[in-house]
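Selected chains only, in their assembly positions.
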Amino acid sequence: MNAENRADMGFANLDLDRKRRSGFAEVVFCQGKDDHFLQDIFKRLCEANGEVMGTRAAPSQYQAVQSVLPEATYDSVSRIIKIEKKDKPRIGNIAVCTAGTADIPVAEEAAQTAEFFGSYAERIYDVGVSGIHRLLSRTDALNRANCIIAIAGMEGALASVIGGLVSVPVIAVPTSVGYGASLHGLSALLTMINSCANGISVVNIDNGYGAGYIATQINRLAEKGKTNG
Amino acid sequence: MNAENRADMGFANLDLDRKRRSGFAEVVFCQGKDDHFLQDIFKRLCEANGEVMGTRAAPSQYQAVQSVLPEATYDSVSRIIKIEKKDKPRIGNIAVCTAGTADIPVAEEAAQTAEFFGSYAERIYDVGVSGIHRLLSRTDALNRANCIIAIAGMEGALASVIGGLVSVPVIAVPTSVGYGASLHGLSALLTMINSCANGISVVNIDNGYGAGYIATQINRLAEKGKTNG
Amino acid sequence: MNAENRADMGFANLDLDRKRRSGFAEVVFCQGKDDHFLQDIFKRLCEANGEVMGTRAAPSQYQAVQSVLPEATYDSVSRIIKIEKKDKPRIGNIAVCTAGTADIPVAEEAAQTAEFFGSYAERIYDVGVSGIHRLLSRTDALNRANCIIAIAGMEGALASVIGGLVSVPVIAVPTSVGYGASLHGLSALLTMINSCANGISVVNIDNGYGAGYIATQINRLAEKGKTNG
Amino acid sequence: MNAENRADMGFANLDLDRKRRSGFAEVVFCQGKDDHFLQDIFKRLCEANGEVMGTRAAPSQYQAVQSVLPEATYDSVSRIIKIEKKDKPRIGNIAVCTAGTADIPVAEEAAQTAEFFGSYAERIYDVGVSGIHRLLSRTDALNRANCIIAIAGMEGALASVIGGLVSVPVIAVPTSVGYGASLHGLSALLTMINSCANGISVVNIDNGYGAGYIATQINRLAEKGKTNG
């Protein structure tokens, strides 16, 4: 089997109908995929939906995509490749919070995912619990949101504190930021899963995309209800 | 320090204002608490809110509570002690699904929590993925929900399959059902955290209460929006 | 001890009689072996059996082998180096399924191993459980097989769903596809070992070769029975 | 929800058609289930199939079942409750091997499961690798089998040695026998998953039932082929 066949094979199950069914277009997880496969899948999805987004993209992958889709853009912080329709409305409010500056790449993946799916995202960065006044000074912003995304590595305590401050769901994202006993994010994941605060649920380590997706589901429900979902 | 002092100490921080702030009254986690403490805290919360609920209660704890609050009821499956206001309205729709019959105690904790907080809960039990037709035959019920709670032990695959069938958030609850390499629920937790489906977030092992709480937050947002939250 | 000696030492125990005893010729696990050792062992096995196969080969290892065995071929997806007899019959039917496209390298190792050992392999790729209709649409193909190989990373739920659809053994292969809490495949391995479906057994992470080997054993038994084994 | 409801709920999904579809009647996993549930499910399955089997049953569970199905028998070693049709033919040959005497309960669960499903089982017990002559003296018996079940706790090395002696599939069952670093069977599981021998796949710790099931699938294929399956 050569690379061409593999791409064909993959496309056999490409889910172009997903947007109608779930309200969300398919997004490409770029990491580990080869350049030809990415070029093909970006083109097909862009043709089908008029826009396309890929996460976890290396700069070299962006160059490959850009050579076939010159209008594609790349953000080196979030590692997102994107072609986006102009003037898309952004509804509601999702607050995207990080404990430290090192968590920002994951936060940007979450925020830009939410924005691509039509949510308004408010960034509240570097408000870790070891300087609790930083978070408390942003309580108003937290209270405006339909859903909070709380992103933290190391000890991952941010989600619990936020959970106690708000009445909306908190999606907690552990990050691999840290060293030693952080166990590449496993420690933060355990912290968040064991949170003593109510209203917190957790996604995989560094999974900013997943958090942005769920937050958008909740944000849509809050703004438009189920019947408009 | 004796038991009386400990109770006093605990009450010093009893959060009677929580309902106004978050829209949710405080619920008692009974496991490991002594009988006198439970008797006092149930009475105080019932006086403050006109109703009260406790989870993870042993039968002997129920007897202790019942001796001071005769109208308290106990469900041996969910292990919930409860005094509930009559004729509370139940809004929206939360689907509570289990993979097997052994997951039902956790499911009932989730469903009854959601109901206590004013949500309508639809039970869809014993629809594990090893007999996929059981789940597929309930697609209509899944599609009616504002939020799904997917509860499974052993390999915990239920959440991923449901995530692919619906467009609303799925709260996944791993259970400690299983043996050997299930590692008391850790294996199911990892399965759910790694789900390839979108729209899934995870709570602690056996945490039916937490799932019912978050699902109610989402259900309220969907039915009443943020302004009514 | 120098490299030459090491090769001699290794060959002291080279098992040229294995094919007669087990019905399977020895296959070379290339990873970590040096080029001279591979050149020698490929030549000796090819002389003894008229064909030879090596798994987990790097492109540079292929170049080394090809310089002494020019007819050797290399598949960059499966990473298999091979010289194969022409017109070998392929009996029975083994279905090789993957959850995603990233699992295809392991699947090709499994399928090509089964083919090298004389089995017919049917590829059913990218049918992960988060889009269950993809798998269900292939039920006929599943039902034609004497044995199924189910390959999945991340949450690894594919094997359980397949196990509930078929009446033949399912060999589950966890892959290291994923990130964060996938723990390099350990999470998928645990999922599969804990499967609630019957008829599932598991091999090591990414062990496509091992799955192809066992599936061939079963396929031969089904087609020829023990007496022809 | 009371116990009666729970039983009804469970039965809603009781799979009475399974035998026709898979060739295997449903077997009850008794551990953790309450007596009334077991009484009902045993009666229904016995009525549907003319026979019934339950695994992991406590003596008190047997007494409950026996009170409604007096012909039920119980084996305290395998912990199996059973009503079995008389004079069932037993085809083929499955060798059930254990490393030590402490592994025999798991082995009997495997052997009796295979027998209940119509396979002939040959017991080869206490042949652990620390006294290798014990195993080697049974080579003839191993060679008669269509499939081997290799059961071991502690270091779990039995499967690898058997894998090197036979040409048929080996189903490896780690057991929780051991102490300290055996980690309740996890060490043996890892040993078996990492086996350097070909033709070995692994089921969950102490899962004698699962091994007996798969071995029967293979044994049937070997004796009757797929068309008769």
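For reference, chains read A, B, C and D in written order, and residue numbers begin at 1 within each chain.
One rule holds for everything that comes next: contacts are C-beta pairs under 8 Å (C-beta built on N, C-alpha and C of every residue); 3 or more make two chains touch, one makes a residue touch a chain.
This structure is a prediction, so every number in the text was calculated from the model and none was measured.
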| item | value |
| --- | --- |
| Number of identical chains in the entire complex, 4 depicted | 8 |
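What we mean here is this: only the chains that are shown with their structure count from here on.
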| item | value |
| --- | --- |
| Chain at maximum distance from chain D, centres defined as averaged CA atoms | A |
| Averaged-CA centre spacing for the pair chain C and chain B, given as whole angstrom | 44 |
| Between chain B and chain A, distance of the C-alpha-averaged centres to the nearest whole Å | 27 |
| Per-residue overlap in chain A, given as positions that touch at least 2 other chains | 189, 204 |
| Category of the chain touch graph - line, ring, star, complete, other | other |
| Touching pairs - complete list by chain label | A-B, A-C, B-C, B-D, C-D |
| Parts of chain D lying in touch with chain C, wherever the complex brings them together | 21-24, 92, 146, 166-169, 171-172, 189, 193-194, 198-204, 210-211, 213-214, 217-218, 221-223, 225-226, 229 |
| Residues of chain B defined as touching chain D within the complex | 75-78, 101-102, 104, 108, 123, 125-127, 131, 134, 177, 179-182 |
| Touch list for chain A against partner chain C, complex | 1-3, 6, 9-10, 12-13, 15, 31-33, 37, 174, 176, 184-186, 189, 204-207 |
